[in-house]
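All protein chains but one are shown at their positions in the complex.
Coming up: subunit A.
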Amino acid sequence: MARYDSLLDALGGTPLVGLPRLSPSADVRLWAKLEDRNPTGSIKDRPALAMIEAAERDGVLRPGATILEPTSGNTGISLAMAAKLKGYGLVCVMPENTSTERKQLLQAYGARIVFSPAAGGSNQAVATAKEIAKQNPDWVMLYQYGNPANAEAHFRGTGPEILKDLPEITHFVAGLGTTGTLVGVGRYLREAKPDVQIIAAEPRYGELVYGLRNLDEGFVPELYDASVLTGRYSVGSYDALRRTRQLLETEGIFAGISTGAILHAALAVAQKAEVAGKSADIVFVVADAGWKYLSTGAYAGTLDEAAAKLDGHLWA
C-alpha cells in the first residue's frame, strides 16, 4: 500500500534495486537500497524518528521540549522535520564545513544551528554539544552516537526489509558514521545468516578534519561493535566522487557523495568475490540523493577539480 496517514508514517519500506550494468557478472550482483526515498530524503529518518519515539516513551521528551543534537546534517534534517510535526524545538550543533544546502534545509524547518569549528570535524560538534547540554539541563540530547534506538531502528526496519527482499544476500555494505546502520542491520542479518559479510565504508576527509590536539581526543561511537563487522574500507573523496558519478552514468541513480564511497567498497568486495570464483549478492546503501551536494561542485568539472573543492569539507 502506498497511502499513509502522515509523512512520518511513510518512513521506510524503501526499494531495493538491481544494478545490472555495474554488477561484474550474473553470479556477482550488486543491489542498491534506496534510502533517499524516505520522508526527508535520507536514511537518517529511521534513527531520528526512532530516537524521538523512544525518548517520548521513556518520558524524557515532553511536549514543547527542546532537542539538542550534534550532526553533520542528515540526522539534523530528519530531526527537524519530526520536531516540526511533533511540536519540539531543535538546536543542531553542526561543523561549519558542511554543505550550504544542509544549513538551508535545517533553517527552513525552523531549527537553530550552532556552528562548531571546521578543524576536528564532527568530534568538535560532539564536544560542543556536550558543553551546551551541561549549560541547558532541560534540553534533551538524543545523542545518535550512543543511543541504542539508532541501531534498533535498523535492526527492526532496514535489516528485515533487506532480508525479505533478498533472502540470498551475502554482503551488506554501508557507511560508517554513528555506526548505527552497520551494527543494527548487521546484527539482524547475522541472526538469520551467520556467514553474511558486513562491510563498512568510512569516509576519508582532508587533513583539517583530523586536526585533533592529541590522539586521546579521538572518538569511537559508543554504539560501535567491531564484532558485527567483517571488513572496513577507508575511502577518500576522489574515489567517492568517481563512484558517485559512475552510479549516475551507468545506472541512472543520482546519489550523494557518501554513497559513492559506499559503492567503492561494494565494488572492491564484488571484485574479491569475482576473483575467488564465488557468487555474491551484495546490498549497499544509497544514503541520500545528490541534491544537497550540488553546490559543492561534486557533479561538474574534472574529478580532480571536484575532489580539490571537497578538501576540508564533511561530505558524508
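Throughout what follows, contacts are C-beta pairs under 8 Å (C-beta built on N, C-alpha and C of every residue); 3 or more make two chains touch, one makes a residue touch a chain; residues count from 1.
Quick note on the criterion: contacts and distances are computed from a predicted model.
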item	value
Chain left out of the displayed complex - its UniProt protein name, from "Molybdopterin synthase subunit MoaD", "ABC-type quaternary amine transporter", "Ring-hydroxylating dioxygenase subunit beta" or "Glutathione import ATP-binding protein GsiA"	"Molybdopterin synthase subunit MoaD"
Per the touch definition above, residue among A:A26, A:L215 or A:A276 touching the missing chain	A:L215
Contacting the left-out chain in the complete assembly, out of A:A226, A:V275 or A:A300	A:A226
Sole contact to the chain not displayed, among A:G12, A:G177 or A:G290	A:G177
Contact residue for the chain not shown (choose from A:G157, A:G184 or A:P203)	A:P203
Residues in subunit A touching the chain absent from view	70-72, 75, 120-123, 125-126, 144-145, 175-178, 200, 202-204, 207, 209-221, 226, 229-235, 316
